[in-house]
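Working notes, beginning with the structure itself.
One protein chain is absent from this view; the other protein chains keep their places.
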Amino acid sequence: MAESNAGGVGIDPMHQFEIRRYVELDFLGVDVSFTNSSLWMVIAVALITAFTTLSMSGRALVPGRWQSAAEMTYEFVASMVRDNVGTDGMRYFPFIFTTFMFVLFCNMLGMIPYSFTVTSHIIVTFAMAVLIFLGVTIIGFITHGLGFFKFFVPPGIPAVLLPLLVVIEIISYLTRPISLSVRLFANMLAGHTMLKVFAGFVVLMGIWGVLPLVFMVALTGLEILIAFLQAYVFAILTCIYLNDALHMHH
Amino acid sequence: MPQMVFEDFVPQVIWLVFAFTFLYVVMSRVALPRIAGVIEERRDKIADDLDRAAEFKKEAEQALAAYKEALADARNRALAIAAKNREEVKAETEKLRADSNAKIADMMHDAEQRIEQTKEAALVNVRDVAADVASAVVEKLLGQSVGKETVDAVVDAQLRRSQS
Partner (left out) sequence: MPEKEDESPKPSALKDLDQRLRQARGTEEQFDSSEQRGNALGLAFRLVTELVAGVVVGGVIGWSLDFWFGTTPWFLLIFFALGSLAGILNVVRTAQVMNAKQALDDDVVGRAEKQDTQDT
């Protein structure tokens, strides 16, 4: 750690992704240490809670700036759920709202220099994707019973090919948590690595560092956009999967 | 690659579950119902206000229609009165004109008759004077008087010739 500090931020672009244990904790033999990842998760949760509750404390009919921001976020996610799942999907709106806000805030907080991007770890995004995947699959089976298996039977296929295609469809279905989590993780990883590399260039090139600095500013803007977009994509894919489970059409 | 350090997986997942569950409970129990309540309240209020505004608009439209109708009515009546007046005036004028025309024609007729009479009288006088003058001239020239019938006949003949 000492050498990377001495070498500056630019030398090792992967250094920012390291997990550091602030408080070593052990609960019944399970490692529950409070890490930098935990810290930024807690910060994200605290900020989201503050944003959605404190801003609404006035309950004003004519909203102030913060209240209207909170309401706009609400409407944004609500219309996303309505458009992609339908009104019967509104039951799962709190879950999708939580998912969207958590991913969005984790992505955005990662844009702060020297912070840690929770969503740049595959295990975090994969855990969320698996949770969504399992939840959606269970909802599918609860809603349609064993009829949900029909989801894997493509229409208009000769009986000979059917078993093969059902297996392929099931494999395809099982790839959902992977593509969902990899997309978010890879975007965060790539963006932040790039930013760090260019930051390193700025330091290394001295006076000529202005050039990569300009590029870095543009890249930061792009990364903020991507941070939002990936949270949006994550939430909208959740909506689409939920819609599949509830209404069973591809 | 720090993402592939397997010892770090467990604390991350556990804290993720912890943070996410906490956030979900807070969102679904406290934050979202509150936002939904405020939005709902406002939506009702706005819908109410819009309905009222629409009602007022309808009333205004009705008032405008009534006003327009009254206006059109008044204009029509005014037009009718004006037309009637014009008719009356025209008829009266016509009558007056016809009257005066008739009077003028009468007067002209009278005048013509009087002129005719006067002319005839004058002609008779002219004949008498001519006859007198003729007999006086004849008497002076011939030294004897000529019969009155002869002089009259000649004068008449002369007169007729000059007249034609």
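What to note about this one:
A and B label the chains in the order they appear, each numbered from 1.
The definition used in the following text is that a contact is a pair of C-beta atoms (placed from the backbone, for glycine too) under 8 Å apart; a residue touches a chain by one contact, two chains touch by 3 or more.
In this text, all values refer to a predicted model and were calculated from it rather than measured experimentally.
Residue B:46 is the one among B:25, B:46 or B:126 that touches the chain missing from this view.
Checked against the hidden chain, the listed residues A:80, A:96 or A:202 yield one contact partner: A:80. Across the interface with the omitted chain, subunit B contributes residues 43, 46, 50, 53-54, 57, 60-61, 64, 68, 71, 75. Although one chain is not shown, part of subunit A still touches it, namely residues 75-76, 79-80, 83, 164, 167-169, 171-172, 174-175, 178-179, 182-183, 186-187, 229, 232-233, 250.
Criterion: only the chains that are shown with their structure count from here on.
Chain geometry summary: the mean Cα position of subunit A and that of subunit B are 79 Å apart. Taken together, the subunit B residues at the contact with subunit A in this complex read 1-3, 5, 7-17, 19-20, 22-24, 26-28, 30-32, 34-39, 41-42, 45. Chain contact summary for the complex, subunit A toward subunit B: residues 14, 17-19, 21, 25, 30-35, 37-38, 41-42, 44-45, 48-49, 52-53, 56, 59-61, 63, 67, 70-71, 74-75, 93-95, 97-98, 101-102, 118, 120-124, 127-128, 131, 185, 189.
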